[in-house]
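Note that one protein chain of the assembly has been removed; the remaining protein chains are unaltered in position.
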Amino acid sequence: MMYKDTPVILTQTGEVTGQRMIPQAELEHVDAKSYYGKAFRAEKLPLPNLSEIGVIRHYTNLSLKNYGVENGTYPLGSCTMKYNPKINEDSAGLPGFANSHPLQPDSTIQGNLELLWDLEKKLSFICGMDRFSFQPAAGAHGELLGLLLIKAYHEKRGDTKRNVMIIPDSAHGTNPASAMMVGYDVREVKSNEKGMVDIGALKKAIGDGEEIAGLMLTNPSTLGIFDESILEITKLIHDAGGLNYYDGANLNAITMRVRPGDMGFDVVHLNVHKSFSTPHGGGGPGAGPVGLKKILEPYMPVPFVQPDGDKFKLVHESEDSIGKIRGFIGSHGIFVRTYAYILANGRQGLREVSEGAVANSRYIYERVKDYYRVGTTSKTMHEFVISADNLKSKYGVTAMDVAKRLIDYGFHPPTVYFPLIVPEALMVEPTETETKRDLDGLADALIQIAKEAETDPDVIKAAPHNTPIARPNETQAARNPILKV
Amino acid sequence: MNGYLPQDRESRRAMLESVGIDLDKLFDMVPEQLQYDGTCDCLNEEGLSELEVIRALEALASKNVDSRRYDSYLGGGIYDHYQPSAIRHLTQRQEFLTAYTPYQAEISQGTMQAIFEWQSYICRLTGLDVSNASMYDGPSSAAEAMLMACRAKRRNRVFVSEGVNPETRQTIRTYLHAVGFDIVVGALDENGQTQQFLPEEGDEYAAWLIQSPNYYGVVEDLESFAEKAHAAGALAVASCDLVSLALLKSPGECGIDIAVGDGQSLGLPQNFGGPTVGYMATTDALLRRMPGRICGQTVDRDGKTCYVLTIQAREQHIRREKATSNICSNQALLATTATIYLAMMGEAGLTEVALQSQTKAMYLRDKLIDTGLFEPVFKGAFFREFALRPVDGVDLKALNEALLDEHILGGYVLPGNMWLIAVTEKKTVEQLDRFVDAVRRLAKKEVAK
Partner (left out) sequence: MSELRDDVKYAKSHEWIKIEGDVATFGLTDYAQDQMGDLVFAEVVPVGTVVEVDGTIGSVESVKMASDVYSPLSGEVIEANDSLEDAPEQINEAPYDTWFVKIRLSDPSEVESLLDKDAYAALIEEE
């Protein structure tokens, strides 16, 4: 593939002076200078006027420097990308959805409200929850909402001493950062040799329990391991008076097979791009809907949908609500895609999604485990973590080198250096939408790289070789920030 | 059978057998009492075909009223501007659409450069030094700016003008209350501006927040606002609509420290309020206090210009509980959408959009006042949006109901029987005249009742 130079669009010059997107003015333009007085912008906007073909070629050529899931396997553990059905895009683009306004009267948005209500029922069932809020714009935003609900619950009961959130050391970085955003102190709990929560350490962290607001847990964990003591863990927290928060980043491993509500969780967020299937757009828009048990319902953010006879209405005020964490209802366009995906799968299809996710991950793990260091003997689920520290100590090849070399073999690299508790970690999550040929290709490449580390480590350290750019100088970027033209 | 999976159960079984795993024991690490296989009538048992899926979605969409079939005068933060066709074609390219966050710079230069261009456009529009890679939306961006100011000033309360969109004010209140900080709201004067009701000196606010054009469409005096905020030792924060900046002096030029807002008006559909894209720009001095991802230009090993995520040590994946925010996703695809919009429109197009929106809004406002049925709520100069009050007690909600029969979505009814009306470049003079005519007929009927 030929990669073209793509100078920053603002530095390009067009030979175009006018515009042809909107009709010529029917009315004489307002004299903005005299109308706005000293608030008027004296200088013209410093934006280039470009030709349509120039803009289209620029962004087409930029796009070719990206790798998407339609290029190939994207085993970016914990984050990951799976195939995004095209019909989801068509659904979200229907004018009735895309061109409806959030302030329209309820009578004119019955389709939106019916969809959200039905989706709320579906998600509640899948998660074993009683209600769902659609406000959060992303998983981390869902964590913020979930913790706000927990905090409101304790405060309403006058239980204001509870300011400690217990978080395992294998948790996503967002967990402690979210706890900080609601003013909680974080108490970290170590994992045991099986990669599960150490019950003794948890008991110690709980202490007399009086300060415990709750626990944040991902299950299966970021190591891909299902915590066999989960019922004991959530009970210990409940007995101490705390609530349990389920980080739903890994729900795709257990969809329709285990429900967070049944495990003892009181509140859960989902990352819809991987639990279901919505595009991630190079970093968003995502969505992080939050499911909650009845005890937390009074604190739900507004607005939310409620049936009203045979119609639906939006409820904008609710006495004990935590308020709002963003504008309007939520990322509706993302939920249209989520809804289409659940319809297309049905209950049986969703069970196959989790089965496929686990089967594909286990298969690759079994094929590559002898070539890297593996941390635990616990069976893994939808993702697994291997360590390149065997290659690093012998040949100086790091996890990052392995990741970059995988690009040469046509794959998106796994997540590297996470979870933090595994040195030189490579976290692999293939998802259920890969063919056996893709899976074998990825396993073969990982094995081949381990062999290359012995025979030709330099080719790995110099990787990737055929990309639009070689490895970037990140130190220079941070020391002398150039953040715009 | 699942239509999106390339393997069926039998091929999956065979694959696993080849490495010694039994498909039926795949989930045996889960305690038996937790294994769940329930059904419910809220979930279809078997998956639907693609044709059935789109029919079901079309049936739901058709139960909505939308701005293609109706003339809409709704605004209040979400606007019906024209979206050039090129945008959807480009942003639907799977390389942009189905990529994850650009963690591997070598194979995500497309997303990276588009974000760098977004940051550049935001800086040019706002007149500020640095922009981040985008935020969830306008309200959450404003809330993050308030927390950022509290960290920078080591103070724990903020002043917010009543002219700030209530969606934004409610979001700020939630974010601040979570950490025990206070928000004080200041009133508007008869011009619909904040000037007369700014805090006293010595009130120890971390930030003063204003919106311009404000919720009622009125353009605020950012320059004197920034000056007074600084004199009181607070950061001056402004929420600004990006289309309006084609005509109005930039917040940077007015001395504002942090500009925030929503980018929906730059080529994004209304989407029932989301997803949209938030922006945040600030001065060099506050760069390291800023939440969210930032993209920077550097060189690769061979000296070639390229782009990377940078100054990441502020962020959650490194700092964990000491991060500037828990935010990790930005709205990359929507920032790219807005960037392509700005590239397509250029200075000429954006200025024309702003001028036509404002000219048509002024035309409609005058015509509605000429009916004798309404008076303006505020006297100050406005942009694209204005508030009216009925002079003889017309019930605006009933009037809006009646307008629906004529395929018109009237303005938003505010508490106190005020009508907030937004006009974009998409409206023709004929549509505006039709609106005025319908209002004249229907309002008189309402009064007669």
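Brief remarks on what is shown
Letters A and B mark the chains in the order given here, with residues in each chain numbered from 1 onward.
Note that in this section a contact is a pair of C-beta atoms (placed from the backbone, for glycine too) under 8 Å apart; a residue touches a chain by one contact, two chains touch by 3 or more.
Since we're looking at a predicted model, the values are computed, not measured.
From the options B:Lys25, B:Arg68, B:His89 or B:Arg288, the residue with contact to the chain not on display is B:Arg288. Considering the whole complex, the residue from A:Thr11, A:Ser107, A:Ser393 or A:Thr475 that touches the absent chain is A:Thr475.
The missing chain, though absent from the display, is touched by one residue of B:Ser62, B:Gln92 or B:Gln312; that residue is B:Gln312.
Residues of chain A in touch with the missing chain: 417, 474-475, 478-479. Residues of chain B in touch with the missing chain: 288, 311-314, 318-319, 322.
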